[in-house]
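A single protein chain has been omitted from the complex, and every remaining protein chain is retained in its original position.
The chains carry the letters A, B and C, assigned in the order they are written, with residues numbered from 1 in each.
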Amino acid sequence: MPAILLDTIFNPWDEIQSYQSEKLQAGHYGATTSFVGTMRDFNLDESISHMTLEHYPAMTQHFLDALCETSKKTFELDDCLIIHRFGDIYPDEPIVLTVAWSAHRAQAFDACRFLMEELKKKAPFWKKEVTAKGERWVHNDLRSNEK
Amino acid sequence: MPAILLDTIFNPWDEIQSYQSEKLQAGHYGATTSFVGTMRDFNLDESISHMTLEHYPAMTQHFLDALCETSKKTFELDDCLIIHRFGDIYPDEPIVLTVAWSAHRAQAFDACRFLMEELKKKAPFWKKEVTAKGERWVHNDLRSNEK
Amino acid sequence: MSINVQFFASLRELLGKQQDTVSYSDGLDVNAVWQQTCNDTVMPDNTLCAINMEYVKPDAKVSDGDEVAFFPPVTGG
Partner (left out) sequence: MSINVQFFASLRELLGKQQDTVSYSDGLDVNAVWQQTCNDTVMPDNTLCAINMEYVKPDAKVSDGDEVAFFPPVTGG
């Protein structure tokens, strides 16, 4: 039930497989829902060369750990997993992975979406995009790149 | 945008990766939601040794192809993918995979769930479970194993 | 020509057959196809019907050469 913060590229599908085979009880869960947020190469019709994701390390970890714990109880999950990048991120690289394992599909879907919505609303990360015109902080009026 | 019917075991995470790298345009999609339904080893407190999934091949293919097409349009997806087993299936084996790739997360979540809900309601598959007491068709009153 | 009739899952087992052929006649509907091939067996309430891979109601008209299918509620996924 971990939340993992990474400053290097990761392969979400390999992470799901290895976590699942190490931590989940075979034959027990029936439903796995996952979400992967990937960096796009454009936003508001501007081409993005890369972005820098700043965060508040201790609070991010604390917030995501608590989110996993709450979600596991609320949705009666077998387990859940969050992986989130920080630092420099390039187009086509995964930014975030959320996964929920449950007996039934409704809980797995609800939980995976809850993890993402809560993370987007409250986890202390900030995106700065680098375009041909320079750098810009992503804010509420500039979020068409959001996943 | 294919719907694939298989009578052999498959690895959903490898399928997502290879489909994505072959068919999706890098940097274009920002959100990937996937669902994997896995066979559980118990249902209604009875241990299940395996199950046989019967289907109506031509109609299943036709139905799932149309479902992909409709979903892609409705949710403005970059792409979607369905893989579904038939034949003999054993505990811990994946039964079904649905994936939706989109620019934004709301559409990816909605589409992935729509694919699964429509499939469960209408795709012509029928599960027969094999327990120590013999075989039984899964029906509405006997669906607590559903994902 | 004629109508190709298919049965699946518990219905296939109930009727003891997977496939049948019914001769076409004007005005034939799905209910009449069932009666011709299943004789005295009443169609179970929850039976689903399809013509040429599309769901239809039991009063849908059949055309010569159609494939008509009967099956119980689906349980895939």
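Just so it is clear, a contact is a pair of C-beta atoms (placed from the backbone, for glycine too) under 8 Å apart; a residue touches a chain by one contact, two chains touch by 3 or more.
Predicted model, so just to flag it, every value in this text is computed and none were measured.
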item	value
Contacts of the hidden chain among displayed chains	A
Candidate in contact with the missing chain, chosen from A:Ala3, A:Leu53 or A:Ala111	A:Leu53
Chain not shown: contacting residue from A:Tyr19, A:Phe63 or A:Trp101	A:Phe63
Hidden partner chain, touching residue among A:Arg40, A:His104 or A:Lys127	A:Lys127
Residues of chain A (touch criterion as defined above) contacting the omitted chain	37, 53-56, 58-59, 62-63, 84, 95-96, 116, 119-128, 137-140, 143, 146-147
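One rule holds for everything that comes next: only the chains that are shown with their structure count from here on.
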item	value
Between chain C and chain A, distance of the C-alpha-averaged centres to the nearest whole Å	48
Per-residue multi-chain contacts in chain A, two or more chains	105
Of all residues in chain C, the ones touching two or more other chains	77
